[in-house]
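For this depiction, one protein chain was excluded, whereas all remaining protein chains were kept in their positions.
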Amino acid sequence: MKNITFSQATLEAMEEEMSRDGSIYVMGEDIARQGGIFGQFKGLPDKFGDRVKDTPISETAIIGVAVGSALAGMRPVADMHFADFMGVCMDEIFNQMAKVHYMFGGQKTVPVVVRAPDGIINQAAAQHSQCVEAWFAHIPGLKVVIPSNPADAKGLLKSAIRDDNPVIYFEHKGLFSMKGDVPEGEHLVEIGKARIDREGTDLTLVSWSMMMHHAAKAADKLAAEGISVELIDLRSISPWDKEAVLKSVAKTGRLCVAQEAVKQGGFAGEVVSTIVEEGLEYLDAPVARVGAPFSPIPFARPLEQAYRVTADTIYDAVKKIL
Amino acid sequence: MATTITMPKLGLTMNSGSVQQWKKKVGDAVKKGELLYVVATDKLTVDVESPADGVLLAITVKEGEEVPVGAPIGLIGAQGEQVEGQAPAAAPVSVPSAAPQPDSSPLPSTAAKQTGAGARSCSPKAKKLAREKGVDLSALAGTGPRGWVVARDVLDAARGVKASPVAAKMAAEAGIPLESFDADKRVMKADVQAKTALSGVPSAGDGDFRRVPATAMRRIIGERMLQSVTTIPSVCYYADVDMTALNKLRAAYNERLEKKNAKVKISVNDILMKFCAKLLLENPMVNASVETAEGEIKAFILHDAVNIGFAVALTGGLLVPNIKNVESKSLTKIAEERLELVEKARGGGLAPDQMTGGTFTISNLGMMDIGAFTPIINPPEAAILGVGTTTGKPVAVEGSVVVRPVATFCLSADHRLVDGADGARFLSQLKELVENPDLFLL
Partner (left out) sequence: MEAPNIVKISAEVPVEEYGKERLSSFYETMFKIRKFERTVEEKFLGGEIPGFVHLYIGEEAVATGVMANLTAKDYIESTHRGHGHTIAKGADLNRMMAEIYGKKTGYCQGKGGSMHIADFSVGMLGANGVVGGGYNLAAGAALALKLQGKKDISVVFFGDGASNRGTFHEAANMASVWKLPLLFVCEMNEYASTTPYRTATSVADIAQRAYGYDMPAVIVDGNDVFSVYEGAQRLVEHIRGGNGPAFLECKTYRVKGHFVGDPEKYRTREEVQKNIDERDPIMLFEKKTAGVFGPDELNAIQAKVDAMIASALKFAQESPEPAASELFADLYV
């Protein structure tokens, strides 16, 4: 084990994979000369030269070019700068990238990884703070992964790069500087497999990405009151590990799902509906969904704070179903 | 005819309280004896059962809003019943909480749905269990969230133990299986309270450790101790006190009482209480509380009465009942009350007001062979006296060393009220009084 930041973990994944396979290249805005606005690409151009490309501010071209080059044998990694900008290139993502393999009858795979830094950090306001993972979980043909810690960040990025399907890789901006233990040597995390963060008997709490850390705090607080929470980190939301959640709810009888994104239409709703559909008889209480209010993300500190989902929000939601 | 729910008086000293949490929403069906709301006083929180069957027609105080004892806080009546000054339950009156949330809007009345035979709010798991175990759901009272019948209700019913909903919920929270109660009579809240007070209820052994769920008592102890050490800047004062005179006095009193065939004996603690009561009235800031608002000190409450608490150790915890108006009671009266309170504490029969309203506490670990210890202040009191074991120690008396029975006293005092010199003065006055009891009458 070594203790490194989330950002360093992604960098290691890139270095290892790019060294292993010459068809992998990475492009995006501000990544080669600048090293990425969060430092997550620092040093890569020195090792891989022209395989690390600064692009024009052309998100549409970035994704379109990534897809086209994949069709011609490359394995691109495209950086979106901020997940919020994915709206710019949505056609390239959901009409082109997601569909090529299926629509053309499996003639060609599209091994593209789209890296999308998301989430609230330091009052970045309405267009630089969003969590939009649910949009992409709604698109057949894409895989969506969303790690919460350095080990998963590395393992999932390596798996995403090796995957022959297009993968959206959400990396929370607030996590980049977070440190954690990462196994030495080759470390892969299977896409679609959840991680049981802690075992418990009274309630299943499901989360992902940054919200996992708030969920863990809520679970600590509940544990101090004698409530034993089973905390599950989904890590992938498409495909997602519904068996793990069903199994857990069968044990605990209670379910709370917490996300940073706006609650309405969020992925928590998918988790909850699936459990209600397939595991209703396991439930011994109403289910709880925790998410942000139905509003754009405001700028001013008190407004942003009122908007944020925190450990207390989760704690309160859980208390209501105990 | 609707029943008005009023703020209950939960003990002699309670003047006002607030509803910490309503367990039902306006429009919900409620049953007499079902947990309806939680009252918070400045001392404790108490689960309160519904006084009547019917539908919760109105809630007239917000959660957290303080109202005097006896003030109306809600209304229970028949579905659709028109009440003077209140809209019918079909358009429920509900005091909005601070920030209206779309999902906290009242659900359609569950009472309406419950008119069908056996139809009631049950968890899917409870329904499945009820089918499997042949339990009639319509006969069960729900202890789950929103008053749902949950799995534990069905399991308890299947075991044949009957319990009031509040009792069942408390037992579940404390981890006490209902079958551990006497199956002949309905388990009530008091039964569970008695049991939580009596046992720590360990769970089944598992691996290298045992996980013991926290009882309600342990939770409260934890909360209060944490509150004390995190919010009170306390200072500890130590003094070695020669107990010769006090022991002599006590022996004399008890000899007299024995001759009179009195039922009680005076303890060291009884005498210390009496001495402290005198000194506390002379040092009002030690018999006081801090009044704060949003963390800011607003005032000091100087108590005219001296109500002294003392710890009663129980398996799995302790309770601190207090003797009221110690300053005006005789030693025998103090001893009698002490005995009664200890008995009640052990039997789970203490009334809330016997545990609240204290102004000072004496914690005596003399019988435990302990040298000295630093007691933690019992909020909202200003100070606590810890008394260690009396042992023979060399003491200088008139220039020569003699061995005397000596105990180490420790006073922990809240520096917001009691400055160093004041705390030191109180303890040295106490030492002086214990060593020279005849000064009491001065």
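For reference, chains read A and B in written order, and residue numbers begin at 1 within each chain.
Definition applied: a contact is a pair of C-beta atoms (placed from the backbone, for glycine too) under 8 Å apart; a residue touches a chain by one contact, two chains touch by 3 or more.
On a predicted model such as this, the values are computed, not experimentally measured, just so you know.
Note on the chain not shown: across the whole complex it touches A.
In the complete complex, the residue from A:Gln34, A:Thr60, A:Ser273 or A:Ser295 that touches the missing chain is A:Thr60. Among the residues A:Phe6, A:Tyr25 or A:Trp240, only A:Tyr25 touches the chain that is left out of the figure. Between the chain not shown and the residues A:Val100, A:Ala134, A:Val189 or A:Leu203, the one that touches is A:Val100. Of the options A:Thr109, A:Gln123 or A:Thr313, the residue whose C-beta touches the omitted chain is A:Thr109.
Residues 25, 50-51, 53, 55-56, 58, 60-61, 63-74, 76, 91-92, 95-96, 100-109, 140-141, 143, 163-165 are the ones on chain A that touch the missing chain.
Convention: only the chains that are shown with their structure count from here on.
Centre-to-centre separation between chain A and chain B, using Cα means, comes to 47 Å.
Touching chain B in their complex are the following residues of chain A: 225-226, 253, 280-286, 320-322. Here chain B touches chain A in the complex through residues 123-128, 144-146, 148, 150-151, 173, 175, 213-214, 219, going by the rule given at the top.
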